[in-house]
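Note that one protein chain of the assembly has been removed; the remaining protein chains are unaltered in position.
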Amino acid sequence: MIEAVRIQQEDFSQDAEIAALKVGSQRIGGIATFLGCARDFSEGREVLQISFEAYGSMALAEMNKLRSEAMAKFGLLDARIVHRVTTVRAGDNIVFIAAAAEHRAAAFDACRWMIDELKLRVPIWKKELTPEGDSWVTPHP
Amino acid sequence: MIEAVRIQQEDFSQDAEIAALKVGSQRIGGIATFLGCARDFSEGREVLQISFEAYGSMALAEMNKLRSEAMAKFGLLDARIVHRVTTVRAGDNIVFIAAAAEHRAAAFDACRWMIDELKLRVPIWKKELTPEGDSWVTPHP
Amino acid sequence: MIRVLFFGPVAERVQAREMQLEFTQGMTLHDVIVRLGMQHPGAFSIVSFIAVNQNQIHDKKMALHDNDEIALMAKFSGG
Partner (left out) sequence: MIRVLFFGPVAERVQAREMQLEFTQGMTLHDVIVRLGMQHPGAFSIVSFIAVNQNQIHDKKMALHDNDEIALMAKFSGG
């Protein structure tokens, strides 16, 4: 059984994550997911690669907290959060979030809340490699 | 290349749908998806099976319109809508919607709008098979 | 000839998936509904949507054409 919250180098499969979600309950009516991908373009510049770095132990702890909070706050049946920490190219998967609920409204609200909170609370940093050089990404306020 | 909008008996794969979405653009930053599943319980009754029926040609035309409207309205890079028309059991997939955009807000908004509109506009009907008998589902207003 | 299609709950009440009516000049959607309603009293009380040639129609006074395909449909419950 793969863990519901993970930080890993390797890619993940939506099918495998969804299958793992469904094991827990036959009461799931809707699963909302968010898949974050690497873009070939950011803030007007071409991006060749994106390289991630994490404070691994704290990031994993925060992601687990985030999942528990979302499950309680939105009454979810289950949720999963997977973040890759490696170097990726345009089109590659970065982050996957899934929220399973009896009805779709809670699933959508929870999924969106988790990705918004992840960006604020989880100690992971990205550096964009462009033809003009590398730079750490500074999030907008 | 599998069609972006389909009505089919057989199950679908999220991985295959996402891969098909990504083929079109390397500018995708976020993909929001919704997966509707069959529940074992509805309105206080146990549900053994759910059986779907569609006005196939009109349903497909409406789903195609829905996709085009969503792409224009939310500035999506791509979108997919797949609905099964068959008999399913608890845990089985029913409908899959995916919205791909440069940024996550548009992807979430579009995905949610598409499933909400699909339920209002696409001529598909479901019948729940329960231990007390069968009944066509009447949507809430 | 006019084809009238029924699905799901409406098909169950009418006990048919399709009927064919002879087309007559000047025939309207309203005429078709009245005629079918007499043959199947109460069966169409759950009809919420009507389509002609797969386009939703709101004006029942609409004149029909030969070979039109009509669908009398209950509220959708897909997804």
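Every chain is named by a letter (A, B and C) in the order it is written, and numbering of its residues begins at 1.
The rule we apply is simple: contacts are C-beta pairs under 8 Å (C-beta built on N, C-alpha and C of every residue); 3 or more make two chains touch, one makes a residue touch a chain.
Everything numeric in this text was worked out from a predicted model, so none of it was measured.
Put simply, the missing chain touches A once the whole complex is considered.
In the complete complex, the hidden chain is touched by one of A:R45, A:K73 or A:K119, namely A:K119.
Against the chain not shown here, subunit A presents residues 36, 52-55, 57-59, 61, 83, 94-95, 115, 118-127, 136-139.
Just so we're on the same page, only the chains that are shown with their structure count from here on.
Inter-chain centre distance (subunit A to subunit B, centres taken as mean C-alpha positions): 22 Å. Spacing of subunit B relative to subunit C, judged by their CA centroids, is 27 angstrom. Centroids of subunit A and subunit C (each the mean of its C-alpha atoms) stand 48 Å apart.
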